[in-house]
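All protein chains but one are shown at their positions in the complex.
A and B label the chains in the order they appear, each numbered from 1.
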Amino acid sequence: MTLLKNPLLQRVLLLVIVYAAMAASVTNFGTTGNAYAILESSAMLGIVAAGLAVNMMAGELDLSVGSVAACAGLVAIMMSGHGLVIAIIAAVVPAVLYGILQGYAIARLQISSLVFTLGTFIGIRGLAYVISDERTLSLALSDLGISMALRERMLLIFSPFSLLMIGVLVLTGLLLRYSRPGREIFAIGGSRKESRAAGVPQTRPLVLSFATSAGLAALAGALASLKGGSATPGSYETVLLAAVTAALIGGVSLYGGRGSMLGVLIGVLTLQVLLSGLQLLGAPNWAANLATGLILLAFLGVDLVNGQSPVADAVRRYSLRARA
Amino acid sequence: MAKADMMNMTGQGPGDVVLEMKGISKSFGAVKALRGVDFELRKGEVMALLGENGAGKSTLVKVLAGLHTPDSGETRIDGKPFSLGSARLSHAASIAVAEQELSVIGALSAAENIFLGGVPFRGPWTRKRLAKKARPYLEAVGLHHLDPSTRVETLAVAERQLIEIARLLATDARILILDEPTAALNDSDIERVKAMVVRLARAGHSIIYVTHRLGEVFEIADRITTLRSGQSSPPVNVSDMTLEKVIEKMIGRPLEEMFPHRASSLGAIALEMQGVTTPALPLPQNLQVRKGEILGIAGQIGSGSEALLRAIAGADIVEGGSIEVHGRAFPRAHSLPEAMKRGVAYCSSDRKLDGIFAELPVSTNIISPSMQRVSPGGLVNRRRIRALTAEVSSQMAIDGSRAEYKVGALSGGNQQKVALGKWLGIAPRVLLVSEPTRGVDVGARAEIYGHLRRLAEEGMAIIFASSDIDEVQGLADRVVTMYRGRQVRVVDPTRVTSHELVRDITHPEEEAA
Partner (left out) sequence: MSDSAMQISQIHPPRSRRLLKLILLAAAVVALVALGGWFNPAFLTPENGLAILRAAAMSGIVAMGATFITISGRFFSLALGQTAMFAGVFMAVLMAQGLPFGLAVAVMLLAVVAIGAVQGAIISMGANPIITTLGAGALLAGLAGLTTGGRNIAIESAVVEWIGNGRILGVPTQTWAFLVSVAVAWWVINKTRFGRETILIGANRATAGASGLNVSRITILVFIIASLAAAMMGVFEAAQFSKARVAGFGAVDFDVIAAVLIGGTAIQGGKGSPFRAALGAVFIATLQNYMLLLAWSSGVRTLITGAFIVLIVAGFHIAGRRKGA
């Protein structure tokens, strides 16, 4: 029973339960075909969530990930004529540079990332409209092969895209756990003041976390757009909400210093299983919104009741009086 | 054993000057923390840095660590000019600090904390490799049994303090600064730290040792530099000093003049506490205070002295027992606003945290617990605000012309007067204060003691908790000593020696066992 106290295991259990529930109530849910679809739809979100989670672990929040993904998707489509690799590099490299700049500005100005990334969120979205001239861009017929290649079904349920997602999560997880920069990110995340007093460099891990959130968002956006064959400047507006929800489900703390990539993977899968189930049940678009919002609030609530919050205090006072 | 004896054993003594500071000044707004301080340190010596609360010790330490840039003055290391100004520069100059405010990172393990302070650790940060390299440092501070992979947030304050020192050791810096390294430690840990400091000095490290425990100074220090109100006096050899001389240097006047007279007559019982337990105080607590009385609760950090006050104040949940103020009982598991309604005011030990609104003006701070009083019918009444501000300011001798100053810009003493004075607005029957003169300079301390005595004479019952034995003995009419959540005994401070009180709160025999 003590095994169940492990938060990570709790989340795996939740995923299993949710999957089982869906498989029982929705026809064709438990097939390998559907598993492939779920993994496919998780890929983009998973990569973005990985980057955003790194940022959250550093105690920050990069609101601009959706806008960056949109720009990256557009750039990738525009450069698709030069092949998959060039397209991706062209999309990701500027994003990483942007992330470095953003992180540096936030670190040096010592400004709240919420406020700063609010500005870049809006600005980069504008940029997306500018570079695409407000049109939808599509892959040239001659390049459709790229799209097909990304979708190729491998090992029954995977595709290059979803395998890449898993690869990104594993690599990021390893770097976070076993390298100095990774540990620095955790340090400044959970205890910013103490880490400064302890002599932990402040700028380097911040810059790294923002470069990661932007870079991975760009990678995800580029690949997703190439796979889908087109990109629009208004896309990926909901990815921020979904990524944060997935990270929270996975145990990444908003207060920094806590979480793991494995948790992110579980969070993403849990969310996608739920949304996939809803879709198969024929629920309309807004239902996904409703569901995601409810899940997010539910996990916030669970976190609160468990912790040192005022509500736990109030509950105890009440129960002590009731006993009198 | 005395430092002199230890030194005689090796025949080695301190060498050349490694650090020299001249004319260092640093101000924060109105607060002149350092005024032309001179400081020097020799190789292989332990220099004790002494001074009262607010004398400037921590500021000097932070300046050396690179966290503050001095406004003026020059520094030399090994004879070469050195500009203080960033943590990185100080780090490069091989200066390392173990701060008074612990800077260990909770989410990380003990081993990770040791190596994150800039100490090189090559290769992957795996649990095994970290643990292996961390163990010698943990052992040096006495944490042999601690698993280096333990998350620091699960450890007690004492263990965290030791890890902070272990991190310092790992830097292998030439100049080590320890700011109150033994504040949270029990006696056996303290012995170990002292022995470690002497060992380090013998090995050639130069150590600046900041402490309040004068006994430690005589045991391990070579020389003493004393700060008083931001100014330094030239260093003296420990062998030339006595305890009384040291104290006099620190406070600049005989101890007796600091405190006002005691209560001449006491009134009816103002507060009665029976069998009270809280999560922080599992043992039942009884207490009684009379009108006009100042009760002092002496105890180290974590002894339960502050927890006792928090229980009465409603800041912690009271699980069992009863509390009565002026004969009226508190409801079960009462809250802080409920305690306030019944005339209990609580002033915590950390005003920066929850005692003042640093960015807001004095007047706003003063009226903050009395919002109901100054806004009848929900509308703010400027006249009432001005009246209350003037009344409290005059009572606490706060300069009226400073009513619009941001509280954070005031000196420590004035800030504390605001933190205390604001409670006068609710006309409390019982005033609870934890560490009443923390971060307050000498002159203001005496003033605050005077205010507290006057308030008591006007009928208030005052309970204060303090880890400063001199303060407790000087100010209180009655003293309760506490140790590890247990009240040791209740004594008349005039009939007991300070040594006895120190023994009560530190229990050396029990620690040694």
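Worth pointing out:
Throughout what follows, contacts are C-beta pairs under 8 Å (C-beta built on N, C-alpha and C of every residue); 3 or more make two chains touch, one makes a residue touch a chain.
In this text, all values refer to a predicted model and were calculated from it rather than measured experimentally.
Checked against the full complex, the one of A:Tyr19, A:Phe116, A:Phe186 or A:Tyr236 touching the unshown chain is A:Phe116. Checked against the full complex, the one of A:Val68, A:Ile88, A:Ile124 or A:Leu139 touching the unshown chain is A:Ile124. Remark: the omitted chain is touched by one listed residue; of B:Ala93, B:Ala315 or B:Ala333 this is B:Ala315. Seen across the whole complex, the unshown chain contacts chain B at 28-31, 33, 53-54, 56-59, 100-101, 180, 212, 315, 336-337, 340, 346, 348, 351-361, 364, 368-369, 371-372, 375, 378-380, 404-406, 408-409, 412, 415, 422, 426, 438-439. Contacts to the hidden chain, counted on chain A, fall at residues 61, 105, 109-112, 114-116, 118-130, 132-134, 233, 237, 240-241, 244-245, 248, 254-255, 284-297, 300-301, 303-304, 307-311.
The working rule: only the chains that are shown with their structure count from here on.
Centre-to-centre separation between chain A and chain B, using Cα means, comes to 44 Å.
Residue ranges of chain B in contact with chain A, taken from their complex: 67, 87-88, 91, 99, 101-108, 112-113, 116-118, 121, 124-126, 167, 317, 319, 331-333, 335.
Note for the complex: chain A touches chain B at residues 177-180, 182-184, 186-187, 189-191, 193-201, 256-258, 313, 316-318, 320-321, 324.
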